[in-house]
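Before we start, here is the structure in question, set down as structure tokens.
Note that one protein chain of the assembly has been removed; the remaining protein chains are unaltered in position.
Each chain gets a letter, A and B, in the order it is written, and its residues are counted from 1.
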Amino acid sequence: MSDTQNLTLVQAVRDGLKGELERDDDVVVFGEDVGKNGGVFRATQGLHDEFGEDRVFDTPLAESGIVGTAIGMAAYGMKPVPEMQFSGFAYPAFDQIVSHAARLRTRSRSRFSVPMTLRMPYGGGIRAPEHHSESKEAFYTHEAGLKVVVPSTPRDTKGLLAASIRDPDPVVFMEPKLIYRAFREEVPDETYTVELGEAKTRREGSDVSVFTWGAMTRPSLEAAEQLEGDIDVEVVDLRTLSPMDWDAIVESFKKTGRAVVVHEAPKTGGLGAEITATIQEEALGYQRAPVTRVTGFDTPFPLYALEDYYMPEAARIEDGIREAVEF
Amino acid sequence: MVREFELPDVGEGLAEAEIVSWLVSVGDAVTEDQPVAEVETDKAVVEVPSPVNGTVKEILAEEGEMVPVGNVIITFATEEDETASEESGDTESDESEAESAISAVSEVGDEDEDAEAGGTAAKGGRVFASPSARRLARELDVDIAAVEGSGPGGRVSDADVRAHAASDDEEEAVESAVEPATAKVGEDDEEEPAPTGDVARAGRDQTLAAPATRRLAEEESVNLDDVPTDETRDGEAFVRPEQVREFAETQRAAQAADTEAVQAGQEAGAVSTTPEQVDQRETREPYTGIRRTIGEQMETSKYTAPHVTHHDEVDVTKLVETRARLKEEAEARGQKLSYMPFVLKAVVAGLREYPVLNSQLDEEADEIVTKHYYNIGVAAATDAGLMVPVVDAVDQKGLLQLSEEMNELVAAARDRSIAREDMQGGTFSITNFGAIGGEYATPIINYPETAILGLGAIKEKPRVVDGEVVPRHVLTLSLSIDHRVIDGAEAAAFTNTVKEHLQNPELLLL
Partner (left out) sequence: MVVGDIATGTEVLVIGAGPGGYVAAIRAAQLGLDTTLVEKDAYGGVCLNRGCIPSKALITGADTAHGAASAERMGIHADPAVDMAALSSWKDDVVDQLTGGVEKLCKANGVNLIEGTAEFDGEGSVRVMHGGDGQGSETIEYEHAIVATGSRPIQIPGFEYDEEHVLSSTGALNLTSVPEDLLVVGAGYIGMELSTTYAKLGTNVEVIEMLDSALPVYEDDVARVVRKRAEELGVGFNFGEGASEWEETVDGGVRLTTETDDGEQSTYEADHILVAVGRQPVTDTLGLDAIGLEPTEAGFLESDEFGETDVENVYAVGDVAGEPMLAHKASAEGEVVAEHIAGEPSAMDFQSIPGAVFTDPEIGTVGMTETEAEEAGFEPVVGQMPMNASGRALTMDEPDGFARIVADAETEFVLGAQIVAPEASELIGEVGLAIEMGATLEDLGSTVHTHPTLSEAVMEAAMNAQGHAVHTLNR
């Protein structure tokens, strides 16, 4: 049995980066304040000192340049792990991400691939200023050629991050910063991977399936617990949003016949719609109620006095579950 | 002094019992231990004795009423009332005897008193027990202040705490035994009335349908799982809207027919139809007591064990002769010898060769338990319903002894004086439906046993022996088995062995 450490999610990010930096000399970590400072969330703390300026370094405040550099490195066989300090800062790099990182394999008929892992903290609930709280995972899932990963536990974080870095194609690794330090979990010291594209059933149930990811997994589980004895709720943590584990979703839905999708992103054009549509294509005959979506609202993410109203919390999820079950 | 008497637990942890009849009336003088009521439990009627000397003051339960154990059913005015000033010594001793009688039936009340009266004093918040004993008390959920200490000065030890916890558990067992029964009554009340229309229902667990079909079903008050269909998707039944409509139509028609029939009956009845007269078309009696026990047993057995029934016949001409001879012999010894002891012996011979028929499936442990003893139940029809007294250790007893024991048990079952123990512990059962009439049946296994042998009537029938049609005595056999445990081939092989022994009774000597 190997040793473990009791880590928070952000500590698991750091531990995962450290493991891959040790394992593979091609891995480089860079971004704004990532080097000497150790990252605004301490996700790279100490890595600069440990691995040196060539492996872990600071960049100018130029997201387009950060990702462009990473694409170039990746095309030449390195394994860059650039960081967008907040997902809300990624838009200057959007062209690099969708026009080049996502396309290079197709464009070059697989002569080049982009083994880049683009880390970006995302999501609300932390009393942050404007542009720091959005959940725009749907942007990236809409772009073929990108993988999109969202962990929800420290243990998964380390394994999914390792799998992303080792993946031969670009991965957008979105870290739910709300739960960066929300709880600790025993994380193995040694490196390991958690397969991309596999959902995880966090709680078995027979009455209704809740599909969620990232920071919404905890309130979903909390709601399920609240309803225990009344409604038997299954909670599926999707973990990878692209490619989505459709088999797991359809299988769970066939069992329960009812679904609730929980995400903090706005409802319109959100992944809840995609999941709902797929359920109807694949399992219409099993459907006992409309799929309920518990999501953020179709407004800009509010400043923090209102963010508790914006973010789905356990009580709202509970209502959503009841709506699906009592149809 | 008025002594309340609670319905005691007359069986093994029974929750409720039916008052069959009162043997005393209000005002009657009773002596201690004199029977005052007959109470029917799951399978037997027992007498309830008076706990005191005195007179009956009130009777609080009606005959035929189901009473939860622990309810006060009768009160007595004890002699202390009547002779309050005289013979105080005597009455005191009466009282204390009465007390012990009561405590025997109602530990619950008594323990509570103990808790108040006994227990180490807890003055000023002090408890005289070691920290470890106090922690143990919390662990066992015991109020340490209520524990009577056995140590010096009444100090409470670990052992005292454990003893107290054990007595609490007993109380709980009694209480929880009462609860489910009460709950059941409630549930029964809430059950939806059975639908009147008699329509074939599919009764599936999973039915696929488009959302619109589900909505239609809801509007038509149709349960989708009941709608017949041949179509499947993904290997599951799939229902279309037309099928829902059709089913709803059939259901409505059946209901209309019912209503018509009822109305017709009412019209035919009289000019002014009273509810009573309508009721006379059918009578209702409570599904309780022995009837209900039998029903529940049957339900459990049939729904748990997949039944397969194997039919065969056996030429018992020789057995008929043998029995005729031995019958006289038996009569000389004051015994009435039926065929049953022979069958019991033949069955044991079969069970020895095929022990799997003498088994039980332990579902919790996922193990098949094969019994190496042969306690055989013999089903007997009684006025109250079917009972199955058990003849123990059939393999170790002679024909006459079996005959004697069986006759006694059956007689006891018929007059309902049979003890519960005498109807438990069977490993295999025999039902002799032929005694009333009939050749073949599909007996229901006396669950959790795994096999039951049904006997038809012995009749003379034309049979071919050595190429000639001759009259022979023929016994028909119907063996039901639990197919989870026993295979059809084993059932047939077992039947063959039984047949062999019944065909050639001398084999029974071996």
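Everything that follows uses one rule, which is that a residue touches a chain if its C-beta (ideal position, glycine included) is under 8 Å from a C-beta of that chain, and two chains touch if they have at least 3 such contacts.
Quick caveat: nothing in here was measured; it's all calculated off a predicted structure.
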### Residue of A:132, A:147, A:202 or A:293 in touch with the missing chain, whole complex considered
A:132
### Query
If the hidden chain were put back, which of A:105, A:184, A:203 or A:255 would touch it?
A:184
### Task
With the full complex in mind, choose from A:30, A:86 or A:286 the residue touching the hidden chain.
A:86
#### Entry: Interface with the unshown chain - residue positions in subunit A
6, 8, 40-41, 86, 126-129, 132-133, 177-184
#### Entry: On subunit B, residues whose C-beta touches the chain left out of the figure
123-131, 134-135, 138-139, 151-156
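One rule holds for everything that comes next: only the chains that are shown with their structure count from here on.
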### Query
In angstrom, rounded to a whole number, how far apart do the mean CA points of subunit A and subunit B lie?
59
#### Entry: For the subunit A and subunit B complex, residues of the former touching the latter
254, 284-288, 290
### Message
Quick check: in the complex, which residue numbers of subunit B touch subunit A?
### Response
208-211, 214, 233-234, 236, 238
